[in-house]
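One protein chain omitted, others in place.
And now, chain A:
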Amino acid sequence: MKLKLIVIGSGMVGARLIERILAKSPHIYDIRVFNKEPNGGYNRIMLSPVLAGEKTIPEIMTHNHDWFKQRDIHLHAGTEIREIDSINKTVKTDLGATYQYDKLVIATGSSPFILPVPGNDLPGLVTFRDIRDVNQMIQYSKYKQKAVVIGGGLLGLEAANGLIKLGMEVTVVHSNNVLMNMQMDAVSGELLKKSLTETGMQFCMNSKTVEILGDSHVTGVKMADGRVISCDLVVLAVGIRPNTTIAKKIGLEVNRGIIVNDQLQSSNPDIYALGECVEHRGMVYGLVAPLYEQAQVLADTLSGQSASYQGSAISTKLKVTGINLFSAGDFHDSNDSESLVYKDISQNIYRKIVLKDNKIKGAVMFGDVTGSNWIFENLVQQNDMSAYRDTLVFGEGFLPLANKDLEKEKVA
């Protein structure tokens, strides 16, 4: 008799988890998946290229209904879990059906953060989270001219880029004076802004949105300084909030996200959680790479192997064609760190590596990200980079200082 495994959420992480469990131990579990969205699994990261017209929805589908069917997995698409009975170990759907579980995995992901300002419920205001949002934006672009994207982070800029590709006039309103200020420093942020400006993107930096204007539909955005930008579409991309409602309801330990241990186990031993909805060692991750690592650890755990998630170093890339940027770790100067800085400003190239005790603490690159994976690997592994210091910022493949012939050679 197989154990009953219920997974709430078949987003990228939920689907990846199931894949890994099947690969590891295909016969342990009877798997049942509930998905709030009406479709199967798709690559959410690829929504930006879809919006930009570089990819189509079918191209980004990863796990359709057939995929689940072929693997004898019960997929409940368009079905939301409203209640969990952790004592009797059952879940109840929005339609009232109840299902038994032995192990439960919560992979509810996150929701866009909605700015608490007047007008935030007006038609014409969208977030950038799922296929529905993308379709909505594409529709708007067909008969509307002007869009404002609130939030100059990764997602906001990808949305803005997509809307420009769709022919809209786009202004990005950002609360900081550095774009992608979580991932970029002032110099790279400025280069990023310059590059995006060249694509036609407009910016309203250092600006706090205080109101979404409009009676029956958005007509503009109002800033703290009184400035108004008129528009037909507002895209809200100011961050995400882990979906923890259901976890809170049954008394799981929740802080910003559902708190899990190194085995991705919540405060209830039979309930696991992973993905954007969890908080591990104080960190809430919003990028796919660490979440895939979580999926692997949880798949191992559920297969009865000992595995442990230690947290992830993360690196960032922007999915905007023609723009290369990379950042990882802590790349801000401090008293106990040392910075290596390369600038080729006329080519919009900037690369900075921050070392602490000869190990890479952080890196930020713009314009040319050659060797960034090697840099990231060495950051993750915390290797001593003394021998490479002289060429480190330029990437890999250079002779280390120790091997270099120090005898000054002649030039003719």
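Structural remarks
Methods note: a contact is a pair of C-beta atoms (placed from the backbone, for glycine too) under 8 Å apart; a residue touches a chain by one contact, two chains touch by 3 or more; residues count from 1.
What we mean here is this: contacts and distances are computed from a predicted model.
Think of the chain that is not pictured: of "Molybdopterin-dependent oxidoreductase", "Sarcosine oxidase subunit beta", "Epoxyqueuosine reductase" or "Sulfate ABC transporter ATP-binding protein", UniProt labels it "Molybdopterin-dependent oxidoreductase". Note on the undisplayed chain: of the listed residues A:F68, A:Y272, A:Y292 or A:F331, the one touching it is A:Y292. Across the entire complex, the residue among A:L264, A:L340 or A:M385 in touch with the chain not shown is A:L340. Although one chain is not drawn, its touching partners on chain A can still be listed: residues 43, 45-46, 49, 55, 59, 62, 288-289, 292, 317, 319, 338-347, 349, 368, 370-374, 389-391, 393-399, 401, 404-412.
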